[in-house]
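Shown here: the complex without one of its protein chains, the others still in place.
And now, subunit A:
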């Protein structure tokens, strides 16, 4: 059991800037929840609280029933800017967390090789990050998180820095991984389509100070309408049920923006 729970969470930066105001949100065990919101609404702050990079000003953040006090390998993070170690090869980057756990080398090597195979980079095991494209680097970052077999996976706009084509491939890949090997996932994005495509539930955040405005259950509709019969993301996005959910969330977000822009 490892659910993520935010209870009446406030976060104020520097005593002045209120980023979060009474956030209530629960991500159930092995559930995939996406938070969508405008830039600067505090959605990344939610993830950083769950990761233990920040402490709440008020309220409680718990993971698996325990208060979060510090970062740790039970809550693996995939960063928007990848945050790989440039001086380590692909294999060394992925192996690093396992070394910290004190895993014997033979077992570690097998796990790392399997993880590199999973992301399709076996030919690049000894390459340095700067020799890889952005999409490949993000795959390494995802493998570095997955290989720890963490209870909880925290993803902060992981595909935000990628070009559109690469992003689609990565989204399909993540869906495949998440369905095959479900984890408790908190996924931060400003992309509504991405959130609806990936998540079991989508939480809509208000403008700063951030609050959870609405939670949309995607999973019920996804399973009822059998989205999994469509392998490609663009086919899913054409479905009436998908369009309906997307439009609903769009409108919810747009009210927040006072009808200006998109």
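By our rule, contacts are C-beta pairs under 8 Å (C-beta built on N, C-alpha and C of every residue); 3 or more make two chains touch, one makes a residue touch a chain; residues count from 1.
FYI, contacts and distances are computed from a predicted model.
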Name of the absent chain as recorded in UniProt (options "Phenol hydroxylase P3 protein", "NADH-quinone oxidoreductase subunit J", "Bicarbonate transport system permease protein CmpB" or "Twin-arginine translocation pathway signal"): "Bicarbonate transport system permease protein CmpB"
Given the contact definition stated above, which residue among A:12, A:26, A:62 or A:81 touches the chain not shown here? A:81
Quick one: which of A:22, A:71 or A:191 touches the chain that's been left out? A:71
For subunit A, enumerate the residues touching the unshown chain of the complex. 51-53, 70-73, 75-77, 79, 81, 83-88, 96-97, 99-101, 128, 130-131, 144, 148
